[in-house]
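As you look at this complex, bear in mind that one protein chain is not there, while each of the others sits in place.
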Amino acid sequence: MHQLTPETRDIGRGDGLRIGYVGGGSRGWARTLINDLAQCADLSGTVALYDVDTEAAELNAALGEHVMERDDAVGNWAFEVHEEMADALAGADVVVCSTQDPPEETFVNDIDLPKEYGVHQTVADTVGPGGVMRSLRSVPQYREIAATVREECPDAWVLNYTNPMTVCTRTLYEEYPGIDAIGLCHEVFKTQSLFADVAEERIEGAADVSREEIDVNVKGVNHFTWVDEARWRGHDLYEYLDDELAARGPLPAFERGALEGESYWANHYQVAFDLYETFGLLGAAGDRHLAEFVPWYLDGVEEAADVERWGIRLTPSSARVSDDADPAADVERILDGEETFEFYESGEEFVDIVRALVGIEPLKTHLNYPNEGQIPDLERGAVVETNALVTGDDVSPVAAGGFPDPVRTLVERTVTNQETLVEAGFAGDLDLAFRAFRDDPLVTLDPADARALFRDLVAAERDYLGAYDLDGAAVLAE
Amino acid sequence: MHQLTPETRDIGRGDGLRIGYVGGGSRGWARTLINDLAQCADLSGTVALYDVDTEAAELNAALGEHVMERDDAVGNWAFEVHEEMADALAGADVVVCSTQDPPEETFVNDIDLPKEYGVHQTVADTVGPGGVMRSLRSVPQYREIAATVREECPDAWVLNYTNPMTVCTRTLYEEYPGIDAIGLCHEVFKTQSLFADVAEERIEGAADVSREEIDVNVKGVNHFTWVDEARWRGHDLYEYLDDELAARGPLPAFERGALEGESYWANHYQVAFDLYETFGLLGAAGDRHLAEFVPWYLDGVEEAADVERWGIRLTPSSARVSDDADPAADVERILDGEETFEFYESGEEFVDIVRALVGIEPLKTHLNYPNEGQIPDLERGAVVETNALVTGDDVSPVAAGGFPDPVRTLVERTVTNQETLVEAGFAGDLDLAFRAFRDDPLVTLDPADARALFRDLVAAERDYLGAYDLDGAAVLAE
Amino acid sequence: MHQLTPETRDIGRGDGLRIGYVGGGSRGWARTLINDLAQCADLSGTVALYDVDTEAAELNAALGEHVMERDDAVGNWAFEVHEEMADALAGADVVVCSTQDPPEETFVNDIDLPKEYGVHQTVADTVGPGGVMRSLRSVPQYREIAATVREECPDAWVLNYTNPMTVCTRTLYEEYPGIDAIGLCHEVFKTQSLFADVAEERIEGAADVSREEIDVNVKGVNHFTWVDEARWRGHDLYEYLDDELAARGPLPAFERGALEGESYWANHYQVAFDLYETFGLLGAAGDRHLAEFVPWYLDGVEEAADVERWGIRLTPSSARVSDDADPAADVERILDGEETFEFYESGEEFVDIVRALVGIEPLKTHLNYPNEGQIPDLERGAVVETNALVTGDDVSPVAAGGFPDPVRTLVERTVTNQETLVEAGFAGDLDLAFRAFRDDPLVTLDPADARALFRDLVAAERDYLGAYDLDGAAVLAE
Partner (left out) sequence: MHQLTPETRDIGRGDGLRIGYVGGGSRGWARTLINDLAQCADLSGTVALYDVDTEAAELNAALGEHVMERDDAVGNWAFEVHEEMADALAGADVVVCSTQDPPEETFVNDIDLPKEYGVHQTVADTVGPGGVMRSLRSVPQYREIAATVREECPDAWVLNYTNPMTVCTRTLYEEYPGIDAIGLCHEVFKTQSLFADVAEERIEGAADVSREEIDVNVKGVNHFTWVDEARWRGHDLYEYLDDELAARGPLPAFERGALEGESYWANHYQVAFDLYETFGLLGAAGDRHLAEFVPWYLDGVEEAADVERWGIRLTPSSARVSDDADPAADVERILDGEETFEFYESGEEFVDIVRALVGIEPLKTHLNYPNEGQIPDLERGAVVETNALVTGDDVSPVAAGGFPDPVRTLVERTVTNQETLVEAGFAGDLDLAFRAFRDDPLVTLDPADARALFRDLVAAERDYLGAYDLDGAAVLAE
């Protein structure tokens, strides 16, 4: 029986909720979690950290303890570190997953090897050759997490933050069908922000509209989401899109090279609006994500400037590898008292979701969840992203409706390839995986090159592919 | 563009919202509306009443004005009466439908004629021979309402309270696909109350649990709804059902005649639990409704006592006809100051829904709405009942999931027959209507008797069937 | 690899094809098989008989050998008898299933116990309480056959002739998904004969039209099949049905008692035409079968005359038990030379089907096969009956299209209940089985009676229900 009743929430430090954190040595997300828990008055308990890098987890635990001792920390949380995932998850009410393989050995290859074949990816974490490889690496990891949840905390709510979001979340359900897991991502926040600006600009009297106030109907799969309704206080914002489009002029609106110096995460809604202009449906994720799900933004790209016309940049692999000589230094400065941890508005919904699951306050938000009809066009059981209502110990996806033609086929292709990758991951079958690779929107390569690139990637990352039958794979045979 | 923004809500009496009320001469529902509006501080506006009985509407308007003048009436509403539906609906933000044909000429036949053939109905408003006839009468009426909405207030939210709920609401959408209509019914409240009792009895510390606190997952069609999840503050209540069933002993638990003197609307969850025992899924409407959707509670019934074993009573047609010599008398006493109108807790959600639609406070409740995937097992476009989230100018049904076998086929049969009746109503085709009549769960009559009963009903109610091709119907030919 | 190439067919007695016959001690079907094989010049081989009654199988083998020695027997077949099913099936190219439990211990109960509760069945082999029980008994038997095929002759074509046709054939596929099995039944032949008469009567110059010449589009599940097209040499026969109906006058056309003295298998197309009159679609099986799939022909029946109005008779259980003192006597007379075996036109398609599978001549006929889209309205994988094209080692069902409303729901209910029974049979779960029993069209009994009847049937036939968990079944607990 689930434990997530209001009674369990605020008994005092070390009591109350138990949060198991897989990937608890992360630098960014752990800090956000500490920040948010410290500012939430009606939850308390224990965070049990697990990471392959135990030392990093211990540093985070120390930071957590440090922050909770501050007078203005209204939350009341203890922190533990475990060397085994099972110990960190034992008896957990909530499990957080935020893990990452070492970028040097994986992500760099995911980006750089395809580039040698002329395949340029803006993100490489969901689709594209990089997305495929990351999926293959993730399935065995997430099977292990799901199996540990089944064993140690079968009724826990699992909140996944790791990419490839869909494949990771789908793997959890495939391994342990009784799991309660959801996948959470920020990308649609961008679209809400866009509409907040639209409201301010176009509705008389609207000012300081926040993205949380914007109600959008979300549908799709993670990073390839779409929005077909947008409202603010009963005002229909969607009908202003044509005016917005006209105001932007011919797309893309950027000169070659105009983006020089901007962040790799820049977003200017160029792709989102181009999709709207073409299909009448607004793409609802960052452009660098959207661009990877169809061939026409990245096919034939030869240099960065080709992409920058769309207001997005090709993330170089170097951007994925920290060049920080001592990443722990700033935490140590805080622990030593040299620096103060400043509370901030994280924009994360983790605490809101836990409060909803505990029964304190319902929350409507978009999340990734197995399809039980919320998108009737797509396969049941596939993990899709739509709005959902989170209430006491329950998540109810909202019926989001279908897609217009051809958008349906674009999304359906993604779903099918992701399902194929999960199946390949469970079977350890790289020939099956290659079918998804072949059908990937960014892999328009000649068959010989497609096979060669796939082999190169497998060769470079074989240490992470121990769960696959490398010898029996026909696609790997020369 | 819709008007239902918070800006439109509370400007002052006669301004603000405009509610068009079809059936505004009703005795019960109008009084509830007046009561609830008077106690709601953040809505104001005008209620425009229309009824074929203009006098009754005028009495209600007078009552409304009278009540609003009281000091403790925090609502601020004006009341108008119109002789044409179009005038009452012109410019409406919200339309309420609560209409009824004269029972003497319709409902009495719906109940009494089938009885002559051995078909005993407990309600006769949704399925059964009575449900079929009422559907046939309703389609033309609701076409007219939908056409008037399209003409006079195309963006209004239409809230239907009239039975047959599914057929009426479905007709609104078939006639005017752009309509925003929902159908509202109380029956599932009973199931929530049942679980509120379960919570109080079985969860330590639970007391004064109200039905509003019970979160149930509702699925089905109106009056043939089912619940497969129930929670109270994160506690799973559904798993107590086996204990509840055991505590009730063998079903039905009533002796013949034991119900003597109880209300016709008595409900003891006997049918609901018998369905649970058989199919593992709890029937979630009053037993007198549930019993009509399958043949095995009412087939072979010969006298009232046969049914009363199930804790339900056969409603005699006389119970549907008011024996009140002067139904307006009590209103007149109030208007004359002889009696005081006492405010009460109506339990109705009308005001909550309008407040949600206006954007004041979101509401999660169950309602009837076209299927866009919330029940993926059932035909898209058919009107189904599930939970939904009501927010500013928007209704989002919640994905309720499918049914276990054979329950799916039971519900699907109902949906198919209702769709057939709507189609027959639009086409004026009684041969088509007879197909639904023939497949009705309560019509297990021999073919000759089935035809004879259908003919008798049509003959008795032909004044209300002017939209049908009576001469061309083969089924009516001897 | 399959062996059914023309090369394997006609090498000589004892060579060529190998037919394994489960139920090879049957009296009627074995004789037909011998008759048909003896008259077919282009097939030869061995028939290996297996039966729990080895003696009966040996008598059939002797008859077979006797017949093949006749000069006018152009077929060339050897006959063997095996005491183990595995031995009879080892290396078979074709497997025939025609088995039956002893009627005294099963069928008599299937018919007589329901009668005590007022449930009268005309056949009791597919639906109704009898159909349910027979299904429950069949699943374990057919699992064993499928397992033996998988072991002994995995590439054989399995031709099932046993009822309940759908459940038996479906069980073969559920147990051994790689099986090649089809189910064969005569009932649609009746509908073809009806149209042959129509052609002779209504088309100028048509004479001696045989049922084989009539092309009908068949759709449904065995014994609840429908026809929506009928042609003879390009003439549309279906459009004469209204005239046929008119010519028959009001249905049913029989007086009470008028059927006295007719065979229990009498058929007068009364039910078929009543379904046509009601739904516009012709029922296409014998009326005694059709009548059991909806409640309205048999509900409320109290005596035989109630049913005989429809031109059908209630088969008494005694008609199912042979009263033949020495059933083998006639075979022995033939073997002793006292009587001559006369060749006859059997009307069976077995030899035609084998000839088609061997590649001699393609055959279009109706048969039972897993749904892969031939009836898109119905669940994929369920066994349905449609036309199919039988060619060399291949069966291709023909796309038969969907059903009009409400007929679809009637058929779908049958499919769902049959799927439930197969699932219950594999799980040994009588509570699950009771769900199908409860939803059966003939079980309109009060819940208490329905449970009591189910218990009585299980008690009477428990020797045949060894594969079920009788102790754990809640429905059996008083």
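Order of writing sets the chain letters: A, B and C. Residues in each chain are counted from 1.
By definition in this document, contacts are C-beta pairs under 8 Å (C-beta built on N, C-alpha and C of every residue); 3 or more make two chains touch, one makes a residue touch a chain.
This one's a predicted model, so the numbers in the text were calculated from it and none came from an experiment.
Q: Quick one: jot down which shown chains the absent chain touches.
A: When the entire complex is considered, the left-out chain reaches A, C.
Q: Of the residues A:D93, A:E175, A:D274 or A:E349, I need the one that contacts the missing chain.
A: Answer from the full complex: A:D274 touches the omitted chain.
Q: Touch as defined at the start, partner being the missing chain; which of A:P102, A:G347 or A:P406 qualifies?
A: Answering carefully, the residue with contact to the hidden chain is A:P406.
Q: Quickly run down the residues of chain C that touch the omitted chain.
A: 1-8, 215, 217, 229, 231-236, 239, 357-359, 362, 364, 372-376, 380, 387, 389, 391-394, 396-402
Q: Which parts of chain A are in contact with the chain that was left out?
A: 118, 250-252, 274, 277-279, 295-297, 299-300, 405-406, 408-410, 412-413, 416-417, 419-420, 434-436, 438-439, 443-448, 450, 474
Following the convention adopted for this analysis, only the chains that are shown with their structure count from here on.
Q: What shortest step count links chain A and chain C in the network of chain contacts?
A: 2
Q: What's the farthest chain from chain C if centres are computed as the mean of the Cα atoms?
A: A
Q: Quick one: chain A and chain B, Cα centre-to-centre, how many Å?
A: Distance between chain centres, rounded to whole Å: 43 Å.
Q: As a quick test, compute the distance in whole Å between the mean CA positions of chain B and chain C.
A: Distance between chain centres: 46 Å.
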